[in-house]
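One structure coming up, written as structure tokens, with questions to follow.
The complex is shown incomplete by one protein chain, all other protein chains being positioned as in the whole.
Up next is chain A:
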Amino acid sequence: MTTPTMDVGADLPALEVDPISRTTLALFAGASGDHNPIHVDLDVAKSAGLDDVFAHGMLSMAYLGRLLTDLVPQQQLRSYKVRFAAITPVHGQPTCTATVTSTDDVNGERIATLELKVTLADGTVTLLGEALVALD
């Protein structure tokens, strides 16, 4: 793997994800262990006053995690946090982006701070976050 140049201000390669299908939500419920029925059972969603189920926030966080491990080997990931800003509807199409906001020396390592975002096709920002990655 070639680590991209982590210059401050650099926009890193985005990760575009296919629209989220109901099958994806069912697979993710099983694989992640998150069986909250609000994500897979239309009857439960309607009983909560919603029109439809919606995607797990952790699915979007996993997509952003893919962006991070596409950028650097996972061993170099030190910290990763997000705030869930909006729900992701079924058929939503997330795009994950990252920008380098600083590089600092921390405990003898060169650490880049990445500002993270997930945006749907209609411009809705669903997730904002930050990751700290060690540079070679």
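In the analysis below, contacts are C-beta pairs under 8 Å (C-beta built on N, C-alpha and C of every residue); 3 or more make two chains touch, one makes a residue touch a chain; residues count from 1.
Everything that follows uses one rule, which is that contacts and distances are computed from a predicted model.
Q: Out of "Acyl carrier protein", "FAS1-like dehydratase domain-containing protein", "Iron ABC transporter substrate-binding protein" or "Glutamyl-tRNA(Gln) amidotransferase subunit A", which one is the UniProt protein name for the chain not included here?
A: The chain we cannot see is recorded in UniProt as "FAS1-like dehydratase domain-containing protein".
Q: Which candidate, A:31, A:106 or A:121, sits in contact with the chain we can't see?
A: Checking the options A:31, A:106 or A:121, the one contacting the hidden chain is A:31.
Q: Of the residues in chain A, which ones touch the absent chain?
A: Contacting residues on chain A, toward the hidden partner: 1, 17-18, 24, 27-28, 30-38, 44, 47-48, 56-59, 61-63, 65-66, 68-70, 73-75, 77-84, 87.
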